[in-house]
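Complex shown without one protein chain; remaining protein chains in place.
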Amino acid sequence: MRRVLIVEDSVSTRAFVRAVLEDSQFASGLGGCDVVEASCGFDAMRLLPRGPYDLIVTDINMTDINGLELVRFIRKSAHHAETPLVVISTLRAEHDADRALALGANVYLPKPFTPEQLRETVAKLLEGRPVRAQSDGER
Amino acid sequence: MEGGGRGDGGARDEFFSEAQELVDGLGRDLLMLDEALKRGQSNAELINDVFRGVHTLKGLSGLFGATRMAGLSHQLEDVLDDLRLGRIEMTTKVLDLLFQAVSLYAQILSAEKGESAEPVHDVEQLLLALGQASGKRAGGSASTVAQYDLDPSLLGVLTEYEEHRLRTNLQDGLALYRIRVRFSLMTIDTALDELKVSAKPHGEIITYLPTGAGADTDAIELEILMASRAPLSLLRGAIRGPNVVIEEVQRRSGAGATPPHIPPPTPPPDPFSPLTSVRAPLGLDGASLPSHDSSARGRSPLPTPLFQPAPVASMPHAASAPARGPGPGEVSLRSVSQTVRVDIRKLDRLMTIVGELAIVKTAMARLSERARSRATGPKELAIELGRLNRTLDRHLAQMQSGILEVRMVPLGQAFDKLARVVRQISREHGKDVNLVVTGAETEIDKLIVEELSDPLMHMIRNAIDHGIESGDERMRVGKPPVGTIALNAFQKGNHVVIEVEDDGAGMDPKAIIATAVRKGVLSSYEANDMTPREVLALVFMPGFTTKEVATDLSGRGVGLDVVKTNMGKLGGVVDITSEVGIGTKMTITLPITLAIINVLLVEIGKHLFAVPLASVEEAIALDPAQVRTVESREVLSVRGVSLPLCRLDRLFALERTAPMPSKAFVVIAQVAQRRLGFVVDELIGQSDIVIKPLGKSLKSVRGFAGATELGDQRVALVLDVAVLIEEVLTPGEARYLVQAEGGRA
Partner (left out) sequence: MPAAHARGRSGRRAARRAGESGTRTEYLAFVLGGETYAVPIAQLAEILKPPPITDVPRAPSPVLGVISVRGKLVTVIDLRRRLRLAEAPTDRRTRILLVESGGGEQMGLLVDEVHQVWRLAHEEIEAPGVLGGEQAVHIAGIGRPAGVDGAVLILLDLRPIVEGTRDG
């Protein structure tokens, strides 16, 4: 079972990511996939200690704590310094995307992306990594 | 309509509902921007909110393959990005165009949802106009930021926009403060909101940065960067909290106190509002600007006055665009969202009731067990069953009202959009109109709210077009030059009342009669014995309009008759009062919900009908001795008051297997002061029913609000009392007569 945290203030984008990653065919390839949703940076911070997560996907343009700040925060934390991190944002935010990568995000996936692109990105990042979510049990 | 709804596991439904919310939000933000602009202020925060809305829309529409919406968003986003980064200036013209964009979004949304087959054009035209209206200005300079003693890693986490705001504030001469604060993760949202509220009057918060200290614990330390004109001591007094530390970010030693290229700070209009317009030094990268943007104004070395209307000559399209663009009359205000957001507490209450029902179920199972084993006598069983039945009844009633509550939404959802319409229509018409809303929090069924938007829009159009006088005319008659339209909503028993009241010229009964006679709606003979109320009701007749020249606004062929019909479909009535020189008030009275209604079931011959109790005053036995015939209409005298009668078997041409029984009943119905007695054979009883609309094939059948299933597969038609009263009491025969006369003449 893989556990993915999605940080995004748009409900339907979260629903989209969930639908794509929890799609039975794709998820079974991962040994199951559980998507946890956070609607803002603070939500994410609340959920992070309840990890571990095998992968984190975050938007950049959010109110209060922006995605860049969240990336920096995640990289500083002891538990998630190494967790694969995907930044999703629109194409025009290249400036922001560069900064996210500089701060330690692994991949920048421009919006809009297709289900295939997301699945491919996620599969590549998780390839060969030990399953974390189950080894430590819940919380 | 690619049928993605199922494949995406509901994500597509989520998309429509979120997109609709975003578009509604855009409309609200633009209205606030408009307010600010009227006061001569700009508001960076609002512009950024609009940008974020469009940005999110773009992302969403891309994901869900809504290409037209993605296209519009993409282009709009560019303009908005320039606006928020200060590269172009917010003007009334630009705002007009943004308002149009909101209308376009609504059109595109309903087209994407497959509800409207209309192609959405005008997008190109709008974007062109936007491009022309937004004379670009040059970008700012990054060097100011470097003069501050900021951690370079901090700059690394600022988004482009945050960096821009930081730069702008510094260039405007504001001081930079660092606020350190520690919050518990559980309470951070509310605690931070409080801090924002206390900080807001004193400056602009640039960013919130988690320091990482205390990570993986339940507390979080934030570093907040804030720009302000206030001195440190004032801020320390204003922003308080158990763990708040505020310090000023110092300039690096060696940097000049005021760099030569920074223009002297101009005090903003409101000393406590830091959100002034953006004035960046000019001429840095003019070469990179598209050629049509290098208007004289864009390159002007003179400081541009705040919010000067843009020169008309440089933007011919923009100047005419509002008139040519889609008027709101062509764009439905109905939302495409089928989603209701529900307070979780309401659901919790429902859940509790479900729990209670489960208990009843267990008790039933036990009882049935006891009955089978004959441990309990039939009498005891009956008592037990009766008790359970009462409990079940009570819980079902709670469940019903709980679910109704979930369907309720505030009327404000429809009103917000109307404010936008008022602004646009009054601008198109050159009339100054103020919309005053009360009771926006009044709740009504979600379905009704959706159906209300368009009729209300039409009534408001009508008020601006026919009611409110021009500014000069108003001055002449001693009224304030700005007209007022009041939109009032309130609950009255099981109904919601909505009033649209204007302080315009009012309706002249003589003019109404003259028009009605000329149009053949009425004979001059009939006009003589009409009450003032009946005269006013003429404006709801099909094809009626008092203005000689149909204007662009109301003369689109949709009359108040359509408003009336549509309200009737919702079980509502429209009423009108007017006084010459004072104004006009239209009142809509609607049931609170469409979902479950209490009805009186009646029988005529072998036919069953349901009469909504909301419009039933009482039901009495028919005393044939009290029936007289007045002008070929049966009238019953009830306690000294005459009541016109309607025999439903004749009205509906019902087949009878047996003659009318000697003992019949009269159901006295009342809608908006008009009463009518329906003669029926039998009163069956009251019932709570779920009303369902008749299908499209029966759309033309008037007189029925829908039908309901009664159990054992039987279906009963629900009478549309308002329509029937209208039909029976309006001199329909007289109308035919007049038309026949007109034909002869």
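Annotations
Here the chain labels run A and B in written order, and each chain numbers its own residues starting at 1.
One rule holds for everything that comes next: a residue touches a chain if its C-beta (ideal position, glycine included) is under 8 Å from a C-beta of that chain, and two chains touch if they have at least 3 such contacts.
Predicted model, so just to flag it, every value in this text is computed and none were measured.
Contacts of the undisplayed chain with the visible chains, over the whole complex, involve B.
Of the listed positions B:P242, B:G640 or B:G695, the one in contact with the omitted chain in the full complex is B:G695. Checked against the hidden chain, the listed residues B:L192, B:M226, B:M586 or B:L717 yield one contact partner: B:L717. Seen across the whole complex, the unshown chain contacts chain B at 607-608, 652-654, 692-704, 706-707, 709, 713-717.
Simple rule for what comes next: only the chains that are shown with their structure count from here on.
Distance between chain centres (mean CA atoms), chain A to chain B: 36 Å.
By the touch criterion stated above, chain B contacts chain A in their complex at residues 8-11, 14-15, 17-19, 52, 55-56, 58-64, 70, 77-78, 81, 153, 156-160, 162, 185-186, 188-189, 192, 207-210, 212, 215-218, 220. Residue ranges on chain A touching chain B, taken from their complex, read 9-13, 15-16, 18-19, 22, 41-42, 45-46, 48-49, 60-61, 63-66, 68-73, 76-79, 90, 92-93, 95-96, 99, 102-103, 111-113.
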